[in-house]
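Excluded from the complex is one protein chain; the other protein chains are retained at their positions.
We call the chains A and B, going by the order they appear; numbering starts again at 1 in every chain.
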Amino acid sequence: MSFNAKIKAEILKTLIEVTSPLVSEVKLNIGKDGISLRAVDPAHVAMVDLQLNKEAFEEYQADEMELGIDIDRLNAIMRLSSTGDIVSLEYDEKNNRLIVKVGNLTRKMALIDTAGMPDPKMPTLDLPGKVILKASEITKGVKASESISDHLALIVTDDAFEVFAEGDTDIVNLKLPKDSLVELESDGKYKSLFSIDYLNNMIKPLKGDIPITIKVGNDNPTRVEFDIAESKGHVIYLLAPRIESE
Amino acid sequence: MSFNAKIKAEILKTLIEVTSPLVSEVKLNIGKDGISLRAVDPAHVAMVDLQLNKEAFEEYQADEMELGIDIDRLNAIMRLSSTGDIVSLEYDEKNNRLIVKVGNLTRKMALIDTAGMPDPKMPTLDLPGKVILKASEITKGVKASESISDHLALIVTDDAFEVFAEGDTDIVNLKLPKDSLVELESDGKYKSLFSIDYLNNMIKPLKGDIPITIKVGNDNPTRVEFDIAESKGHVIYLLAPRIESE
Partner (left out) sequence: MSFNAKIKAEILKTLIEVTSPLVSEVKLNIGKDGISLRAVDPAHVAMVDLQLNKEAFEEYQADEMELGIDIDRLNAIMRLSSTGDIVSLEYDEKNNRLIVKVGNLTRKMALIDTAGMPDPKMPTLDLPGKVILKASEITKGVKASESISDHLALIVTDDAFEVFAEGDTDIVNLKLPKDSLVELESDGKYKSLFSIDYLNNMIKPLKGDIPITIKVGNDNPTRVEFDIAESKGHVIYLLAPRIESE
């Protein structure tokens, strides 16, 4: 069983940023055509699914296998890498370790037994409201809402996308009409409520103006998707709704 | 009763920086020619008076009225604005709210009842020592003093401005001779002691090399003034003296 790959440091850091808010350990599914992971947070509120095609790597050679990764350990060495560094990953079957090399620096990282690790299924969702917008917009809406409430509504209508939060005295509203969105597809009004803490975790890895896709239904989960690694990788984030108490 | 205005984000942020160290709530006096505020800290040691002419605004239309503002709430949305953003302010009389818009983001902010809010009078002061200097100079003098004492003296003589602090063992002294000042007017030596904590609050909104005017008497308050909003606004800061214990 072998796994030998080289990848740009910033792509591996994105994998860490996407996964670490939800879980401390993750199972990497290594395949012939790339790697993938799927993780659910302990409270079962959010799921992240990440794919990295082998084209996202500088070099890639792998048998099919699972690697149990402690994300803090991987992050400890990745924090010492710089943009432009190439990171080498090698499976050491004998010692059950992943050997991570950045330049002259090596970390031989113990792997975690994947036997007990979950294999979450991606639920099938019917989410009829869909928008594509710049990441910075949703970031601004979440940040503005967190000062007045612990939850907010994502709303897609036939002519706009809205973030809406209501506190004891104040209201925050981000309204993006159709012409300030990259794309909008909706035959009506769809609205669900979400935890701002979870949305804050979700927006952490989002950089500047990358386009992200948000799908919304009525009192249903939201599905947020964006490309990584120059479109040679993809992230799907699912977040369960909060049920309106009124 | 209507109030509708547009203003550069950085000017509104200056208003927050000047006011927030002293009070958490402030009454804005809205007039036909601009807005003003006057606030005194709970210990009655410092007073700030701020004027913004209607020329400081991009658009301005107002009846005379008072708006009670919670500064933290205003700051929460202003923190999400960028330099160059234009902020729209609109009084919603029906709901007693101020509607603050930055781009596509809206905060409908509950107003505070101004009935109980103080209307401090600006005391008439005879402060015969006057200097104009770069803001960065007074900032340096206060920062150097805070490591040895909790109070310092501001001193104006006929040929220099000085900041003087004395600790148990050490002395800090900033001496600016007349030729390194923008202006000096004094017929003798004037000296008063002030709390460094309060001075630290006062210097927070001071940026780089803007000229500030400082007036000093003997054991009297100091009056510090500077322009904001490209001279279309003005701040006066009064600070009561500490009485020398010797």
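Everything that follows uses one rule, which is that contacts are C-beta pairs under 8 Å (C-beta built on N, C-alpha and C of every residue); 3 or more make two chains touch, one makes a residue touch a chain.
Predicted model, so just to flag it, every value in this text is computed and none were measured.
Trainee: For the chain left out of this view, which of A:54, A:107 or A:234 touches it?
Mentor: That would be A:107, which touches the missing chain.
Trainee: Who touches the missing chain here, B:43, B:171 or B:210?
Mentor: Of the listed residues, the one touching the omitted chain is B:171.
Trainee: Just the residue numbers, please: which parts of chain B touch the chain that's not shown?
Mentor: Residues 137, 140-141, 143-144, 147-148, 169-176, 180 of chain B touch the chain that is not shown.
Trainee: Touching residues of chain A against the unshown chain: what are they?
Mentor: 73, 76-77, 79-80, 97, 103-110
Just so we're on the same page, only the chains that are shown with their structure count from here on.
Trainee: Please report how many Å separate the Cα centroid of chain A from that of chain B, as a whole number.
Mentor: 44
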